[in-house]
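Of the protein chains in this complex, all but one are displayed in their positions.
Showing chain A:
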C-alpha cells in the first residue's frame, strides 16, 4: 500500500502546485478570451445556442424558452470570484488526475528517475492530451459551432489513447516494426477524422479564436512541463516504505 499512498501524495502535491500555476496563467490569457466569446455567444445565439454562465447572473428575464431548455434548472457558478474558485478547483483536480495517470504509467515503465524524466513525461502528456486531440478538435470557444458531444468525446479519448500508445512504443521499444505501428497509431485518428460541425458559421471573430488556440496550447505546454518535472522531483522524495521494505528484506537475507 505504501506505493499507492506515495504516488497519491506525489500526485496531490504536484497537481495542486501546477493547478495553481495553470489558474494564474489562465486568468491572464485564456479566461478573458472565453468571457469575450460569451458576449458573442449570447448576442448571436438562438435555438442551438448553449448558455451556461448567463442564467444566474442575468437580471433580465430569460430571453426565450427555446434558447436554453436546461440553463434554468442547472446550477452554475456566478461570475467573478465564485466562477474563479470553481475553475481553480477544477484545474487542480484535473492536474491531480493527470499526475496520477502519468505517475502510474511511469512507475510501470521503470519510474521517472528525477525531474528530467518527469519533464519528458510531461511533454508526452501535452502531446497526448492537448496537441494530438487538438489537431482534429481545435480548442473551442463558447458560441462556436460543434458536432454532437458524444462522438467528439469518443474521438478525443480514442486519439489520446492511440497517441499515448504510439509515444510509449517509440520511447520504449527498439524494433522497426513497432515504430511503424506507432506511426500508424499516431496518424490513424486524423485519417479517420474528428466529428465536424454541420456548419462553421459563428458570431465569434476568427481573430479571437486564433488568439484563444495559441493561448490554450501555450498554457497547456507550460502546465504539463511543470506537472511532469514536479512529479519527477517529488516522486523521488516520497519513497517512504518502499525502499525501506526492500532494504530490510535484503538485511533479513543476510
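Here, a contact is a pair of C-beta atoms (placed from the backbone, for glycine too) under 8 Å apart; a residue touches a chain by one contact, two chains touch by 3 or more; residues count from 1.
In this text, contacts and distances are computed from a predicted model.
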TODO: Name the absent chain as its UniProt record does, using one of the following: "Cobalt transporter subunit CbtB", "Teichoic acid transport system ATP-binding protein", "Na+/H+ antiporter subunit C" or "C-type cytochrome".
DONE: "Cobalt transporter subunit CbtB"
- [ ] Can you work out which residue in A:40, A:98 or A:121 touches the chain that's missing from view?
- [x] A:98
Open item on the list: One chain is left out of this view; which of A:17, A:36, A:123 or A:146 touches it in the full complex?
Closed with: A:146
TODO: May I ask which residue of A:13, A:34 or A:204 touches the chain that does not appear here?
DONE: A:34
Open item on the list: For chain A, which positions touch the chain that isn't shown here?
Closed with: 1, 3-4, 7-8, 11, 22, 26, 30-31, 34, 50, 52-53, 70, 73-77, 83, 86-87, 89-91, 93-94, 96-105, 107-108, 129-130, 133-134, 137-142, 146, 149, 152-153, 156-157, 216, 219-220, 246, 249-250, 253
